[in-house]
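Note that one protein chain of the assembly has been removed; the remaining protein chains are unaltered in position.
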């Protein structure tokens, strides 16, 4: 989903699309731990679900990125846990690309149950080619993403 | 570890080595679920730990099997849960190859805490080559395993 | 979903509802392993998703079972892997209760990608009460399930 946001430049005010996607998750029993809530490490799988959902929506499925010979490993991952998620909760994962991807690509995540914030976080990635060397985002990716910034 | 067992042939009684390995596990919090015990699906990772341990011990590390161009995917997996395992439990995974591997390779597992049986099960595998085609166990594997049967 | 099946009694032929549910899954990157397909242990989480979906559909959500003071741990789990599942595959988990639950409750699972069978299996469960003692299925469960057998 591409929605529009207000540009930060003064003259003229430009509406630019904000890259944002909302994906739904239902908490699995396997994802809980003996505190009776979701194990913190599992949120990173949900961030992945959000990331994959966003890439699908903007027309560059991660599956296609890999077929084109690229991968997008994680350099950095961060999460803050605001309120515990429980088994069978229906959650939304809101994913955004907050800034124009350069050498690195950052995605932000916010997970809610209804209007309650459960967790937020981000991941930072770099594109690598088939030999594992870091490369700038491939054309396929830039063509879809850069017009939004 | 290769220990000897009594052969089943009538004359003469032959001592043949039984392929058996014991690996240790300490239960992680991540492996528990909200029943306060280990999630059943995680036992299959422990069976894997036992399997990898056995292959290391008989001198054919799984890593080497893959380097030689083979993989050993799982065709069948089975577990029976006798008693729950809890966080921080120290467990042993006893792994055996109960019969001479032919097209298929079967491994049996028994997990104990002290003398208490926690779970038992088995997996059935087939070797595949680099093109994904099923093949009979590679020479490397047969040379180490077959003398025990 | 409750659909009808032909009874096995001779006279008269009775149409009895078959307890069956179909749930959808999209394969996560986290669920793959270095064979580039889904790690076999993760299928048991999908069986759980199917099981939870079936219980929701017949009107006895697992969450309610736990609130009523019962749990339904796994005694036995089995899977056979017919064809590998890959990242981003859209799969269906078909779950059925094949026989009238007595002391034990069995569920069967079949996972497909389109018409391709990916995996099948079953789990066997027992109800336990708050003290962890095995009990027969609670009234809530029997009232919904038994009429179908």
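Side notes on the structure shown:
Per-chain numbering from 1; labels A, B and C assigned in written order.
The rule is simple: a residue touches a chain if its C-beta (ideal position, glycine included) is under 8 Å from a C-beta of that chain, and two chains touch if they have at least 3 such contacts.
For clarity, every value in this text was computed on a predicted model and none was experimentally measured.
For chain C, the residues in touch with the chain missing from this view are 29-30, 32-37, 39, 41, 87. Across the interface with the omitted chain, chain B contributes residues 28-30, 44-45, 48-49, 52, 61-63, 87-88. Where chain A meets the chain that is not shown, the touching residues are 35, 37, 40-42, 44-45, 48, 71, 73-81, 84, 123.
Throughout what follows, only the chains that are shown with their structure count from here on.
Chain A and chain C touch with mostly matching residues; of the residue numbers seen at this interface, over half occur in both copies.
Ranked by how far their CA centres sit from the centre of chain A, the chains are topped by B. Here the CA centre of chain B is 27 Å from the CA centre of chain C.
Distance from the chain A centre to the chain B centre is 38 Å, each centre being the mean of its Cα atoms. Spacing of chain A relative to chain C, judged by their CA centroids, is 31 angstrom. Each of residues 35, 37, 41 in chain B touches at least two other chains.
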